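With one protein chain held back, the other chains of the complex are shown just where they sit.
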Amino acid sequence: MDLATIIEAVVKVLIVLGFVLMGVPLIVWMERKVLGHMQDRIGPERVGPFGLLQTIADGMKLFFKEDMLPAQADKVVFFLAPGLSIVTALVAATVVPWGDTVTLFGREIGLRITDVNIALLFLLGTTSMGVYGIVLGGWASNSKYPLLGGLRSSAQMISYELAQGISLVPIVMITGSLSLSQIGRAQESMWFVVPQFFAFVIFVICAVAETNRAPFDLAEAETELVAGFHTEFSSMKFALYFLSEYANMMVVAGVAITCFLGAWHGPGPIPGVLWFLIKLSLFLFFFIWLRATFPRLRYDQLMGFGWKVLLPASLLNMAVTAVVLVMKG
Amino acid sequence: MSTIAVPLAAYQILAGALFTIGVVGVLVRRSALIVFMSIELMLNAVNLSFVAFSRQHGSMDGHIFVFFVMAVAAAEVAIGLAILIAIFRKRETANVDDVHLLKG
Partner (left out) sequence: MTEIILFSLFALTAVTCALGVVFHKNPVHCALLLVAVLLSLAGLFIMLHAQFIAALQVIVYAGAIMVLFLFVLMLLNVRRHEDVLTPGAAKGFGFLFALIVFVELLWVALSPGGGEQGSVGAPAALPQEFGSPAAIGRILYTTWLYPFEITSILLLVAVVGAVLLARRKFVG
């Protein structure tokens, strides 16, 4: 491993890390602004131009808050859980490609941190580890509402992971590769959302459930469970949970774009990275739109929907795709 | 990676150690859940052994065995935990020594 490779790796890690961490305040601002306008209010506007610095101010406030530890909480796990949550979110971001290769200083540089040949499996692995942060946070607080929130989310995430994984299988069958950059490259002429529309719909629904966003935010349903699994978390620990929720949103949106929405491809002379960013912003806007539109589901409806509708639908889609692929030869 | 940095025997000894720890868990712990986890530990030790032999012999059959072991483990855990919940509902205990009567 020569020096240039190491420098390249470090720079790319810094770019992704910086992008995710800087992007989160922006998304939070966007969420509050968009939600505000959709509900016929203005949203934050006092701090900075258009209220842009509001999230930074909130972050500063959280930073200076007292760090509480509930009585008889499990100290080690209580500290571990938020960290696990953010680490899995950031690790998942390493395999998402944000562009094709470019030549810089005479080096071929792939615009992604790493291009492992099992990237998709790696991604499923990290997202399945993400459950721990929430479940353990709920359990370690030694409090009834967080425990219920943790239980709910563990059941929910296991259920929706299945359909999510299976909805990605047709993509793998078409491209014959688990590498995300290969999948991205295969969509130069046609985005996979066209032949695999059902898979896309299933994936998006599961993605909303996986990130615990409304209308599937049963883990933190404030009308029933105070704030769900993070009720007892304060200060920086709460901030870490907050950060990981939005980081997860970005990752899941990145995967959806890479697998279904043509990755970095797009018409016109706009460079690939910019296309990726545009699609990312639109997708995140869609997430917020969903939250403003749909009421929260009831818990049994949620589980029933996952097991009785999404899972069979994704299996059927996979089988049909397989048959079509074989018939085409 | 061309030379043998870590010999097969090292993996086998590690697998043996993990398996033994699993055996200890099954024999000396009383909580049914921990006994279950110890069984998972033993299965994993065997998996490690399979994968190490696969590497040594350059044949992927060991990987296939691990695949099947995982499928069996998943089935076993689903059934086992369901039985455990049924027992817990009836007797309010997860201790294997308390469940020694073969009647409902």
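Letters A and B name the chains as they come in the text, with residue numbers starting at 1 for each one.
Here is the rule we use: a contact is a pair of C-beta atoms (placed from the backbone, for glycine too) under 8 Å apart; a residue touches a chain by one contact, two chains touch by 3 or more.
This one's a predicted model, so the numbers in the text were calculated from it and none came from an experiment.
Trainee: Taking the entire complex into account, which one of A:I113, A:A155 or A:I183 touches the absent chain?
Mentor: A:A155
Trainee: Could you please point out the chain B residues that touch the chain left off the display?
Mentor: Touching the missing chain: residues 1, 3-25, 27-31, 33-34, 36-38, 40-41, 44, 47-48, 51-61, 63-64, 66-68, 70-79, 81-86, 88-89, 94-95, 97.
Trainee: For the chain that got dropped from the picture, name the residues of chain A it touches.
Mentor: Residues 74, 76-77, 116-118, 121-122, 124-126, 128-129, 131-132, 135-136, 138-139, 147, 150-151, 154-155, 157-158, 161, 176, 178 of chain A touch the chain that is not shown.
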